[in-house]
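All protein chains but one are shown in place.
Letters A, B and C mark the chains in the order given here, with residues in each chain numbered from 1 onward.
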Amino acid sequence: MRKSFVKAVMVLVVMTIAATSLVAQSYAIVFKNTGNPYGEKQMAGFKAGIEEQKLTAILRAPDAPTAEAQIAIIQQLIAQKVAGICIVGNDFDALQPVLQQAMKANIKVWSLDSSVNPASRAFHVNQSSTDLIGRTEVQAAYDMIGGKGEIAILSATSQASNQNAWIEVMKQELKLPKYKDIKLDKVAYGDDLRDKSVSEAQGLLASFPNLKVIIAPTTVGIAAAGKVITDKGLIGKVFVTGLGLPSEMATYIENGACPYMFLWNPIDLGYLGAYAGVALVNGKITGKVGDKFTAGKLGAYTITKSGDGGTEVILGPPFKFDAKNIADWKSVY
Amino acid sequence: MSEREISIDRPRSLKRFFFQWEWLLVLIFVAVNIINSGLSPYYLNFGSLIGSTNSFLDMAFLVLPMTFVIILGNIDISVASTVALSAVIMAVGFNAGLPMPLAMLLCLVVSTLCGLFNGFLMVKFKELSAVIVTLSTMIIYRGIAYVILEDQAAGHFPPWFSFLAWGSIGPVPFILIVFAVCALAFGLLLHKTSFGRKVFAMGNNLTAARYSGIKTDSVIIAVSALTGLMAGFTALFLTSRMGSTRPNVALGYELSVIAMVVLGGVSTAGGAGRIGGPILAIFIIGYLNYGLGLVNIKANVLLIIIGSLLILSVLVLNLRFGGHRRPAPPIARMIAAGKAPDEKA
Amino acid sequence: MSDIILELREITKTFPGVRALDGVGFQLKKGEIHALMGENGAGKSTLIKVITGVYQPDSGQILLDGKPVSIRGPLDSQRLGIAAIYQHVTCYPDLSVAENIFIGHEKINPITRGIHWKELHAQAAELLESLDADFDSKAIMGNLSVAQQQIVEIAKALSAKARIVIMDEPTAPLTKRESEDLYRIAEGLRDRGVSIIFISHRLEDMYRLASRVTVFRDSRFVGTWAVDKISRDELIVAMVGRSITQLFPKRKVSIGEEVLKVEGLSRTGYFKDVSFSVRKGEILAMTGLVGAGRTEVCEAIYGITRADSGRVFLAGKELRAAHPSEALAKGIGYLPEDRLKQGLVLEWAIAANVTLPSLAQFSSFGWMNRRREELKAKELAEKLQVKANSVHDLVATLSGGNQQKVIVAKLLTGDMKVIILDEPTKGVDVGAKAAIFEIMNELAAAGYGIVMVSSEMPEVLGMSDRIVVMREGRVSATMDTADATQEKILGAAMAAARTADAAVTEQA
Partner (left out) sequence: MSADTKTPTTRGRIVRSGEGFRELGLLVFIAILAAAFQIRNHNFLTIANIKDLLTNTAILGILAVGMMLVLITGGIDLSIGATIALAGMTSALTGMALPHINPLLSILEGMAVGLAVGSVIGLLVARFKVLPIIATLGIMNIVRGVTYIESKGAWVSSYQMSKAFTDISTGTTFGVNNLVVIAVFIFIVFWYFVNHTKTGRRIYAIGSNPEAADISGIPRRKLLWLVYAIMGVLSGLAGVLWVSKFASAQGDTALGYELNVIAACVLGGVSISGGAGKVSGLLLGTILLGILNNALPLINVSPFWQQFIQGIVILAAVLTNVAVKRNNQRLALRKRAI
């Protein structure tokens, strides 16, 4: 009885697998970790982009955001002989060996959102230029406090490559004479954990009584900071800005703890990643500067030089979410 | 009283032979493989089957000494942090100009020192359980790694270094060969030498072992150092696999490693177990991950499957093999606060 | 109406491969102390477990007050007024004395539904007082001495209003004086109308206390006699199935030069200024109350603990053993007091246990030679007449006496000069006792110097050449056995005042 059930299940599964593998080309996206709504949206956008072109999409993400787990997944994808792998890296360098293995097996590799180093990718699909994101956030803080006062940064983990790149830009930017009256007190790390981010935000407020702005380039951090400021009744005295999901931040944008913040559309980003990848696999582009391709409904894109020495394609400037538009977006992503 | 003949024949019976936990593991292993090859056309391919071992074997080096640790009735949750610290120091050493072979040696030395420090604490402070000692050093070792590398990654190793994790001799991955050698060595050490005998004796009855003149402190330190050394091996292969390293590598390895050892039939009460079980468990979990990964099963479903496998196999173990296994005491009847069995008032 | 309170008829209990009880019967009268005797493995413990409901008999009948009852679990037997005090005290070391007494039937405050501590402690104190206890009901159980813990167990039985109290080898871990206290308590219980089943290996326990005795042998009932109607020799024949002519077969051996010499050995809080010596072929008895520091001195010599000052000489050379391995290497072997905890790996085979102290001998470059190990184990096991079929038999399956022989075998694998035996006959049945004494004599004849720690006056007097008596951590007397009497030894062992206290303090 049980045996026949197992058999039946196996036959069924084999049939579906066989059916799907008939579709010659499958494209895989490997996100950072599972259960992350930002990632789910990005993967959904990727899937939409791939399926629009009548191809198969494979969506993968490990249960914890580690490079080790992504390496194992990429090895499995190599064994499946997928056409292309779109990687949202948990580590800038650590995926290089396995991604080069993939390339050796004639699999095209490109990174999305959180990049891997140029040696392990054809190009990077960037949400926005790293410089622009860093600059925009510092400018936002400047505007919120009239160009004068103390600020602090509350990031994800100290190992997060995207966040670290943005923070680096912010620090460079703050050296400009324009920002001479703005003092960066501290870069704190909340490790993208709710409890730790809250403790760190509270610590910033307690350690630096003159703190005016917390910049948090990560959803968990910005929401935690918004929550702390709201609970402490500091709305209007201390501001939060940075990057965050509109859904998570709706409350704090509406109540004024965060006058405005930025993000891009993760669905569009995934969609762009899909089109860019298919163009790469089909040989329309190779990833060198000046390559052009059309990304479905998003229109035409050109590959440009990126800050890390490789090439990239940029989705567009970050989108500004404020009290006026947040209601439209909070239920979208 | 008449002189009585005492035989020296070893007891042998078919029932005894087949009524072993390892057979169940073999069955599970075969089942996993059958299911996997049914699921994915890419699975049953000698090249990828043997080649895929490099995706899970780096952690396996920790399973070998952890088997010793758990047979001793202890537990070590600092292994993953030891991996991170030794990998970081190796990378920093190399980037500071040390030749790569020396940097690799440094990695093993550092990891062994970490193990020795654990052993030292356990021996000098017998009132403390191994959980407490290694919980503290777990935080400290990774803490040092963060202090050293901060938010940086370190790498740029010479190209040949990647051979460790990615290279193969013929169709057989280099890491599999090294692991086989290590597994053989640990198996012989545990089952064929006086050292292994001492480990079992201490796990069964630490006090009696001490009264029998076994240098229990030395054995604990030796096992801790071995654990450290193998953490260094994991660090080498993991770093080679990733081409660079960071303070947050190998996060959470300790629980996976402990799960494999226990799935392998080693009693967490100490004193019982064989090396074959944990080795089979490595391949069961490794191939299960790999095979289900080939059909792109979601990570959360995989979590449920592995969790269920763990519980089901132990359930079977208890219901079917319940008779001759010792009852389940706490995480380990180890040298716990105030109750050191080895300590006279 | 008969005065039989408990009767067992045709009880049979089998375990896989073993028939533990074979159609046995047993009768217990109201208000009597009934001794239950037999060698280890004769079925006494199984019988007790049947009475207390831990085991269910396969067949047979249990009658309480003449009515058949079925006892399905420990709770049932408690309800019927049966309480047992087990061989290895089954207490809760982390809980207080009062809680240990009342666990299972705690006093509950009807209003708060919490434990009624005041009443609990008051009742506990009352019980303890009636038993002449010298400790508080709030003391933590784990900090008490074994004798004190036993008093708690008895208080526990009383608190449950037990009509039948079973004492399973209660005197085994006790000194003579403590045993004497226990006798008085048992008699007190009897006078209150409680029936007592008393299991012991000590014949003197039985003669001192019991009015009737029942003997079991090989899972069978042998007989029940009034104690004054059966002679000592007849009793031994009933138990062992043959007569043991001489319990203390002391032979004359030639005593050689001094092999172990202890000078002014001290350890803060345990013992002070201990000096004695042992010669080749000599058996030196070390006696005194439990807690007088005998075991501690031996452990310091053997390297389990370290003495703070003083010196130990082995064959003229100073020995500073920091660890048992050093003592063993130099030629001192120690048979520990607690064979289950300190002496054996119970789940292991005989062979592996025997070779444990000298693994280096059975391995080359660390590689175990199992053949050599098995042969040596066979040789020693046969020499010591261990009752086993194979050297691969698990030690856990052996009787106490045979387990003790395995520990002796452990000491004989190495090249020993001095062997220290700490309470070698504790909890060992009569037949095995004689065997162990014989082994001791053979060892002495073979030129070993032997130190025997013992609380049993007859064996001290019967076996030794010289006697060292310890009291409160000091040597209070050294005498030749030829000149010793029981009175002399007791006089030296007990100080004028606070002896019981001293015995207690040592346990902390």
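What we mean here is this: a contact is a pair of C-beta atoms (placed from the backbone, for glycine too) under 8 Å apart; a residue touches a chain by one contact, two chains touch by 3 or more.
Fair warning: this is a prediction, and the values are worked out from it, not measured in the lab.
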| item | value |
| --- | --- |
| Touch partners, limited to displayed chains, of the chain removed from view | A, B, C |
| Selected from A:T34, A:S120, A:Q163 or A:T241 as touching the chain missing from the view | A:T34 |
| Contact with the hidden chain (one of B:I35, B:M66 or B:I258) | B:I258 |
| Residue among B:R142, B:R210 or B:R274 touching the omitted chain | B:R142 |
| Where the missing chain touches subunit B, by residue | 125, 127-129, 131-132, 135-144, 146-147, 150-151, 252, 255, 258-259, 262-263, 268, 298-304, 306-311, 314-315, 318-319, 322, 327-334, 336-339, 345 |
| Touch list for subunit A against the chain that is not drawn | 33-37, 39-40, 63-64, 158, 186-189, 193-196, 198-200, 202-204, 206-207, 209, 220, 223-224, 227, 231, 245, 247-248, 250-252, 254, 330 |
| Interface with the undisplayed chain - residues on subunit C | 52, 54, 73-75, 78, 84, 86, 90-95, 99, 103-104, 106, 108, 112-115, 117, 129-130, 132, 134-140, 143-144, 184, 188, 268-272, 293, 472-474, 498, 500-501, 504-505, 508 |
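Keep this in mind: only the chains that are shown with their structure count from here on.
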| item | value |
| --- | --- |
| Chain nearest the overall Cα centroid | B |
| Length of the line joining the C-alpha centres of subunit A and subunit C, rounded to whole Å | 72 |
| Centroid distance [mean C-alpha coordinates] between subunit C and subunit B, Å | 42 |
| Centre-to-centre distance between subunit B and subunit A (centres being mean Cα positions), rounded to whole Å | 35 |
| Two or more partner chains touched - positions in subunit B | none |
| Junction residues of subunit A - those touching two or more other chains | none |
| Interfacial residue positions of subunit C with respect to subunit B in the complex | 299, 304-305, 323-325, 327-329, 334, 336, 341-348, 351-352, 356-360, 362-363, 366-368, 374-375, 377-378, 381-382, 385-392, 410, 435, 507-508 |
| Partner subunit C, residues of subunit B touching it in the complex | 1, 3-11, 192-198, 200-201, 204-205, 207-215, 271-272, 326, 341, 344-345 |
| Subunit B-facing residues of subunit A, complex | 10, 13-14, 17-18, 21, 28, 33-35, 58-64, 66-68, 71-73, 75-76, 79-81, 91-98, 101, 157-159, 164 |
